[in-house]
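Just passing along the structure, written as structure tokens.
One protein chain is absent from this view; the other protein chains keep their places.
Our next item is chain A:
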Amino acid sequence: MDEQRRPHILVTGAAGALAQQVIDRLRETCNLVAVDFREQVYLGDDIPSYCIDFNKRSFEDLFRRYKFDGIIHLGRIMSSQLTRMRRYNANVLGTQKLLDLSHKYNIKRMVVLSTFHVYGAVAYNPALIDEEAPLKSAGLSADLIDSVELENLANIYLWRYPDLNITILRPCNIVGPGVRNSISTLLGMERAPVLAGFSPMMQFIHIDDMADAIVLAYNKPQRGIYNVAPEDWVAYQHALKLCGCKRIPIPSIPPILPRLILRTLNLRSFPSYLMHFFKYPVVIDGRAFAREFNFTPKRPLKEIFRFYRENKKPV
């Protein structure tokens, strides 16, 4: 009988720690299929896992074979990975392919993971940025364009095809065990670079809380764009201190100087195009998501930072 059928969900970006947390939360109640652009991951015998490029024709076979009801698209390649062109192909063209197929195969629910980076870090940012704010990031750095374009694409499909039921999530810094993004790497370092004289306000969300948020979002078919962030804030340099990092100041003026230094050092954890995020605050307002999906993060900042303080030297 049809009513007995468990929902079939495609999860992209399966090699990431966040996707695995989401999969763990859904595997009891749903039939999952995991894909990743980068590598094939083993997730147990009950979850088929593929290493596949969304732009390849064989990707459509998955839609034919598994008859998905929903898609959780977490497979955005971060700005610090791969070359700009490969990232563009994967993030923008790949996402368009995914959205096209979702429309073609009558998918009923989609959650797309974006990032707060799309707002862009500029000196004139107000605090508690709403979802309606313009996405200034594309004007700041070519390396963040693919993030903005991914969002814009999802946005077009969100309004053009209401039946897809797309929800776009823009989380603040996701941190915690297993996370490999720039900010998490910085918090885990013994010595972390800072821009002298700048310590912008930041928000952090624990990976477990973010996985909860994604599952909550998936389960309530409420279309729209939502920021995801706890109602707690801390200055960047204070966060480093609480994580037990020694701070290495990089001269911040004139602006050409830090850019030159960072380009020369070519740090993956502190790339020059993310420099402004360590200079000016991008504080987002997560209250709309909290209200709509009844979401409250459970892990406080102190607990998050304790993890980094106690895991300076991985075994």
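Methods note: a residue touches a chain if its C-beta (ideal position, glycine included) is under 8 Å from a C-beta of that chain, and two chains touch if they have at least 3 such contacts; residues count from 1.
Here is the rule we use: contacts and distances are computed from a predicted model.
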Choices "DNA-binding transcriptional ArsR family regulator", "Acyltransferase family protein", "Proteasome subunit alpha" or "Carbohydrate ABC transporter membrane protein 1 (CUT1 family)" - which one is the UniProt name of the chain not shown: "Acyltransferase family protein"
Among A:D61, A:D100, A:D163 or A:D232, residue touching the chain not depicted: A:D232
Touching the absent chain when the full complex is considered, from A:R65, A:R84, A:R191 or A:K302: A:K302
Interface with the undisplayed chain - residues on chain A: 123-130, 195-201, 231-235, 238, 242, 252-253, 280-281, 283, 285, 300-302
